[in-house]
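Sending over a structure as structure tokens; questions will come in a sec.
A single protein chain has been omitted from the complex, and every remaining protein chain is retained in its original position.
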Amino acid sequence: MIAPGTAQGIRTRTEREAVSAGLSVNVWRRVSQLVYDGVGIAVAVVMLFPIYWMVITAFKPGRDILTLQPKWFPAPFTLDNFKDAIARPFFLDDVRNSVIVVAVMLALALVVAFLAAVGTARFGFRGRTAFLVMIIGVQMVPLNALIIPLYMLLDSAGQIDALPGVIAIYLAVVLPFMIWTLRGFVANIPVELEESAMIDGCTRVGAFFRITFPLVGPGLVATAIFGFIQAWNEYIIAYVLLSSPNNQTLTVWLASFTTNHGPEWGPLMAAATLTGLPVVAFFLLLQRYLAGGLTAGAVKG
Amino acid sequence: MNLRKRWVAGLSVTFALVAAACGSTSTGSNNSANQTGTLTVWLMNGSAPDSVVNETNADFKAKYPNVTVKVEIQQWSDVTTKLDTAFQGSSPPDVMELGNTLVAKYAAAGALLDITGQKASFDNSSTWLQSLTDSCTQGSKLYCVPYYAGSRAIIYRKDLFASAGVSVPTSMDDLLTVGQKLMTAHASDPNFSALYFPGKYWYAALPFIWDFGGDIATQSGGKWSGALDSSNAEQGLTTLTNLVSKLSRADKTGDEAKQDAAFAQGHIAMIIANGWEVGVILDPKSGNPALKDQLGAFPIPSHTQGQNAPVFLGGSDLGVAAHSKHQDLAKAWIALLTGNKHMAEMATVGGVIPNTTSMLNLGTGINATFYNAAANSKFVPNSQNWASVESANVLPDMLVKIFTKQQDIPTATTAASNQISSILNGGS
Partner (left out) sequence: MGLAITAPDQGPALYSRLRRRLFPYALITPSVAVIGGILAFPLGMLIWISLQHYGLRELINHQGEWVGLGNYQKILVDPLFHAVIVRSLAFTFTCVSLTVALSTLIALLLLKVRRAVRVLVMSALVFVWATPVVVTVDIWQWMFDYEFGIINYLLTQLHLGNFIHHNWFDNPVQGFAVIVAIVVWYSIPFVTITLFAALLQMPSDVEDAARVDGAGSWRRFWYITAPILKPIFLIVICLSTIWNFGIFNQIYILLNQRPSSDYFTIAIYSYRESFGVTQYGLGAAIAVVMVIVLVIVTLFYVRETVKVAEIS
């Protein structure tokens, strides 16, 4: 793999040579563009291979799954694994629960985290350092070590086997990360932008919402995706807290594909593909905010 | 726990917010004594067929029309974490299925209700499988009801045996001879295993240790001492190691989870397996139904010609939580599921070995071999700390070290024995 930094270095050098040789710079632009694109595709392929393997396995009939000579394509092709997965009891309940948990958690988390991010990035106040240190420190505690105390806490509050308990825990676990990351994004936006808007007649709040808020867009999206994925994929807390089958989340449903005699590969891969789809959809929905455009013009001004 | 109460008060606001956001889900449990309320039952994923559970519930409903039964299926991954937290909580499930090697730990910790007095009220309690009854017994008190059992035998390919000109072995030496002939017949197949034996498969290693008179640990005067380093146990392990090195190409550090799928691929002549694994091998989705007529089973042979080695009796028990608010209902439900009617269904529909010797004749065809094996079975040391020995992977680690030749047998068994002694005698 060619590191992009080096590739670029080569380009500038070769560009100079090219010019001296009297060749068109345009040709070299195009060549280096091809190199970049090639490396990009290579990165995508390497990253995607395990996922590819999961998805094609989901489409393979059972006997083609564990073979000594791996089959690269799902031929013959079958939808049986998906049918099998969806037909498992409580699939729809668990989808609904996961959506509720993640949606409620994320809505609360984004608001709360954004407020705190602005508070710590734009204002100096006594206790800010302490707050930041707490935000970082909280993340260092392994969640697995807190299973029992968290259970005790929710037990006393009557929130065992109930979604609000799980939502509350996810919220507390994801928040520190979200605040911290968002704070970084807010801090990266020059205060001068807001100030110049204020000189132009905006109020402080108006300047903030017209200038800073849109610029934090990519940060908000990146953090939201992170929170979504964390909550969507969490297993042990959901499993320990939620016992009624119609009250569980998708990851607990996923665990039901692993029996006491190993995983049922085909249905598990189909189920995993289904579980991953909403996250990908969520991302695709938001990805244009990440892909730029929003920021480019604004900051230059 | 005053500290806790105070926190809870402060928390209520947060919860109210969250609860309002997604519809309230209050879990009020009715506590009245006259046979009403909700009985919560935890069964493990894949233990009882749905039809058996449904019929049991229907029968229960007929007797207790005002009681709701909630059967919740639990997953295997991290189940002890779930059980630990549930038992310490304020409302544990009333009935729970526990793997038979886990009961001692929970019974000793006071998590399970002592049901010694009601033993006679359960069907077949005088003919329960001895190893299962042992697993439910702690210091002469009964803490659970045997549910079902699983015992292992060797599943083999009749066609491969026939084409290699060998027949079912009748002793361990014979097993080696038969295996070597199979290996020779398939010398050109680099993936062939005559006897597929994954390195961590300690349940399948126990018969070899026991057959030579060895044991995992022995108890005298209330003190345990690890016995894997006895010469008898080492003899069994030597025999097994020889078999594995000559007959198996399975992963020496792997476990048995994949063995049925591997067997269905057709490069294996024998595996040591539970009776229900026949169904996994023949499963049209993950296995190979075409092998149906080619499968046979025979008991793990003893080193003594014509006898069989004792096998490990796996299985599950049903216990009542000590903190259950519906203890009588819980016992009544267990009595129904383990009663004659539904236990017979467990055997005929579910294909597992029933909890009583009086039903061992229900095993027919290939199942008969496994049912009979249950009659000559043994169990792990019946100590509250045994579960910790399992968690510490003492036996799998020892086997892996021996099979991969990282350690010789005396070194590995001595280390394992010492570790077992210290864990079994350690307070918990």
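Chains: A and B, in written order; residue numbering restarts at 1 for each.
In this section, a residue touches a chain if its C-beta (ideal position, glycine included) is under 8 Å from a C-beta of that chain, and two chains touch if they have at least 3 such contacts.
Nothing here was measured: the structure is a model prediction, and the numbers come from that model.
Student: Which of A:68, A:92 or A:107 touches the chain that is not shown?
Tutor: Looking across A:68, A:92 or A:107, the contact with the absent chain belongs to A:68.
Student: I'm checking contacts with the chain that's been left out. Which of A:51, A:75 or A:92 qualifies?
Tutor: With A:51, A:75 or A:92 as choices, the missing chain is touched by A:51.
Student: Among B:96, B:111, B:346 or B:359, which one is in touch with the chain left out?
Tutor: The one listed residue touching the chain not shown is B:111.
Student: Which listed residue (A:176, A:245 or A:266) would be found touching the missing chain in the intact complex?
Tutor: Checking each option in A:176, A:245 or A:266, the one touching the absent chain turns out to be A:176.
Student: To test your reading of the contact rule: which positions on subunit B touch the chain that is missing from view?
Tutor: Contacting residues on subunit B, toward the hidden partner: 1, 3-4, 7, 10-11, 13-14, 77-78, 80-81, 84, 87-88, 105-106, 108-111, 190-191, 200, 249-255, 257-258, 262, 322, 387-388, 391-393, 396-397, 400, 404, 423, 427-428.
Student: In the full complex, which bits of subunit A touch the chain not displayed? Write them out.
Tutor: Its contact residues with the unshown chain are 3-5, 8-9, 12, 33, 36-37, 39-41, 43-45, 47-48, 50-51, 53-54, 66-70, 108, 111-113, 115-116, 118-125, 127-129, 131-142, 144-146, 148-150, 152-153, 168-169, 171-172, 175-177, 179-181, 183-185, 187-191, 194-195, 198, 204, 215, 218-219, 221-222, 225-226, 229, 232-233, 235, 251, 254-255, 263, 265, 268-269, 272, 275-276, 279-280, 283-284, 287, 290-292, 295-296, 299-300.
Quick note on the criterion: only the chains that are shown with their structure count from here on.
Student: When the centre of a chain is set as the mean of its C-alpha atoms, what distance in Å lies between subunit A and subunit B?
Tutor: Centre separation, subunit A to subunit B: 39 Å.
Student: Would you tell me which residues of subunit A are touching subunit B in their complex?
Tutor: For this pair, the touching residues of subunit A are 61-63, 65-68, 80, 84, 100-101, 104, 107-108, 147-148, 151-153, 155-165, 167-168, 171, 236, 239-240, 243-245, 247, 252, 255-256, 258-266.
Student: Show me the residue ranges of subunit B that touch subunit A in the complex, using the header's touch definition.
Tutor: Per the stated touch rule, the residues are 1, 4-5, 7-8, 11-12, 14-15, 17-19, 21-22, 24-27, 40, 42, 44-46, 70, 72-78, 81-82, 84-86, 88-91, 93, 191, 256-258, 260-262, 264-265, 267, 277, 280, 283-288.
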